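With one protein chain held back, the other chains of the complex are shown just where they sit.
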Amino acid sequence: MARQIYQAIADGILVGGVYALMAVGLTLIFGVLDIINIAQGVLVILGAYLSYQLSVHLHLDLFLGLLITMPVMFVIGVVIQWAFIRRLRGRERTSMTLLVSYAVALIIEGILYKVYGADDRQLSASYVQSSVRLFGFYLSDIYLYGFALAVALVVALYALLYRTGFGRSVRATMQDETAARLIGIDVNRVAAVTFGVGVAVTAAGGMVYGATNSFNPNSGYDLISRLLAIIILGGLGSIGGALLASVFMLTVESLVDIWSPQWAIVVFYAALVLVLVIRPTGFFGRPPARAQ
Amino acid sequence: MTALLRTEGVRKAYGGVHALDSCTIEVDEGSVAGLIGPNGSGKTTLFNVITGYAKADGGQVYLGDRQITNVTPDRVFALGIGRTFQLTRIFASLTVLENMLVASPNGRAAARRRAMEQLEFVGIDGHHAELAGTLSYGQRKLLELAYVLVAEPAIILLDEPAGGVNLSLVNTIADRIRELNAGGKTFLIVEHNMEFVMGLCDRVTVLDSGSVVAAGPPAIIRTDRRVLDAYLGEDLADDDPPPPEPGEPEQPGEQP
Partner (left out) sequence: MGTVMGTVTGGATGRRRGLAGLALVLLALATVAFPLVFSSPVVTNYAIYALIFVAVGSAWNMFSGFSGYISLGHAVFFGSGAYTVGIAARDWHVNGVAVFALLPLAAVVGAVIAVPFGLVALRVRRHTFIVITIAVFFIFQLMAANFSFTGGTSGVSAPFLPWTPVSFNDHFYYITLGCAAVAIAVAAGVRRSRFGLQLRAIRDDEDRARGLGVQTMRVKLTAFVLSATVAGLVGGVWFLYLTQVQPPSGFDPLFDLSLVLMSFLGGLGTVSGPVLGALIVEPGQLYLTITYTNGYVSEILLGALLLVVVLFVPRGLIPTAGEWIKKIQTRGRPAVSPASQRPPALSGLRSEELATSDEGRQGLKGGRRRAGEEI
C-alpha cells in the first residue's frame, strides 16, 4: 500500500512536470497580455503533431526536433498575436479574447483534422517505453527527461525574465502597462514576443505530451481545462506557481487514482475550487492592484 | 467645537516604505479642513486608510466617539463619510443620472428628484442623459462631487478637487464647497493648489513624509518655517525626476 502511494507520488510529480511545460506558457501569456488563451490546448497538440512529422518523416530524435519545432511555434505565436489578439481592446475585451482564442483553436483543430485525420497517434522513441529503476520504483525515462526539460525551461524563463533587458520590459508590463508605456517600453512588441515565447514553450510540452499519451486533433479540449485549472491554482502570471501547481494537482490526481480512477479527475477540479475558497488568488497569485 | 473626524497615530507601510508614520489629525465639525504636503507625503494614503481602502498598520481612526479603524469602504460610506478620488472614478457606461442613482438610498421618484437637484447644484444637469464616459474631465470632477453628496454624508473627503481644471471651474467648485459648508457639511480637502486651500479652509494640516509637521489656521501655516522646509523640494520640481507614487516618501533615508 505504502509502495503504491510512493509510486503514485513519484508519478504525479513527473507527470506534473509535463503539464508544467504546457502550463508555463499559458500563465506567462496571461501575466503579460491579461488574456486567457483557450487555444493553448490545441497548440500543444499542434506541437505534438509537428514533432510527429519530424520524427516519422525525417527520423529526427524527439528532443532534437524541438530545435525546429520551438522556433516554428514561436513564429506561429507571434503571428496569432499580431493578427488577432493585438486588435482586441475595449470593455468587452474578456469575451472577445475568449471568442477569438476559441476561433483560433477551431481553425487549427480543423486544419489538423484535414491533414492528419481523426486517428490517434503517439510519438515514439527508444526511451519512450523504457524506464529506470530507482530506489525500487519504476520511473519512466521519457517522464524523467520531460521533467528535466520542464525544469530547464522554467530556469531559462526565469533567466529571461530576471536577467535580460527584455525580461525587465516584460515584468514592467506585467505590473503596470501604462507606466511601462510611459517609460518607453514598446508594449506591443513585448506582447508579441511574450505570446510567441508562451507558444514556443508549449511546443516542448506538446512533444512530451505526445510521447506519453496518444493524441488526436480533439485532444486539446480536455487539456486546456486542466491547464487553466493549474495556472489559476498557481497564481495567474506566476511561472513558479504553474510548476508547483502542476506537480500538486497531478500528484493529487495520481493518489486518488489508486482508489478510483473515475473520481480522480473530479478531484482534480474539486481541488481547484477548494483551494480558491481558501486563497482566492491561488498559490502565488498577486493580489489585484491596490484600489485608490 | 468637537472633532468630528480624528486619527491618532496612524501608521501605514507599503513594504519597506512608510507612507504614514504616527499620523494624528483632527477635523472639527462644521469646518473646512485642508490637508497639504509635498508629493508623497501620504495624503492620499491617509484618505485611503480613513475610508477603508487601505488597512492601517497601527493607530486609530475616530468618527465622533466611534472607532472606525479598518472598517470596510461600504461601511464607511454608510457611516456618513463621503469621498472623491484623485483620478475620477465614474461609471462610464451609465448615464450621468444613472451614476447618481447608484449611490442613492431611497425609492424611485424621490431618488431621481434628489439626484437631479444635486446635478443642478454642481451644474451638469443638462448632461443627465448622456453617458458618463463622454464627459470632459472637468465635468467628471463635478459628477464626482455630485454623487458623493447624494447620500448626504456628514463629512466629505475631497482628494484634489481642483486638480487639473481651469480657473473658473476651480472657483465654481470653491463656491459650492462654501455653500455646502454653510449648510453644515464638514470637509477635509487634499489639495496642491495653495490659493484654493488658503482661501477656503479654516484650518490646515501639513503632512510631510507621513507625519504631521504643522497644523493651524492658514495665515500661520503659510509662514511656518517647517512648512516651507517641507515644500522646499517643490520649488525645484521642474528639475527633479517625476514625483513618486502617492504613498511613498519623496526623501529617502528619513524613515527608521
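Lettered A and B in written order, each chain numbered from 1.
Simple rule for what comes next: contacts are C-beta pairs under 8 Å (C-beta built on N, C-alpha and C of every residue); 3 or more make two chains touch, one makes a residue touch a chain.
Bear in mind the structure is a predicted one, so any value in this text is a computation, not a measurement.
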Next item on the list: Taking the whole complex into account, name the chains on display that the unshown chain touches.
Entry: A, B
Next item on the list: Give the residue, chosen from B:Ala92, B:Ala110 or B:Ile220, that touches the chain omitted from the document.
Entry: B:Ala92
Next item on the list: Just name the one of A:Ile111, A:Ala125 or A:Val151 that touches the chain not displayed here.
Entry: A:Ile111
Note to self: Among A:Ile5, A:Val75, A:Ala148 or A:Val266, exactly one should touch the missing chain; which is it?
What the structure shows: A:Val266
Next item on the list: Could you list which residues of chain A touch the chain missing from the display?
Entry: 30, 32-34, 36, 84, 87-96, 98-100, 102-107, 109-111, 113-114, 118, 173, 176-178, 181, 187-188, 191, 221, 225, 228-229, 232, 236, 262-263, 265-266, 269-270, 272-273, 276-277, 280-282, 287-292
Next item on the list: Determine and list the chain B residues touching the chain excluded from the picture.
Entry: 51, 53, 72-74, 76-78, 83, 85, 87-95, 98-99, 101-103, 105, 108, 111, 123-124, 126-127, 129-131, 133-134, 136-142, 147, 151, 164-166, 168-169, 171-172
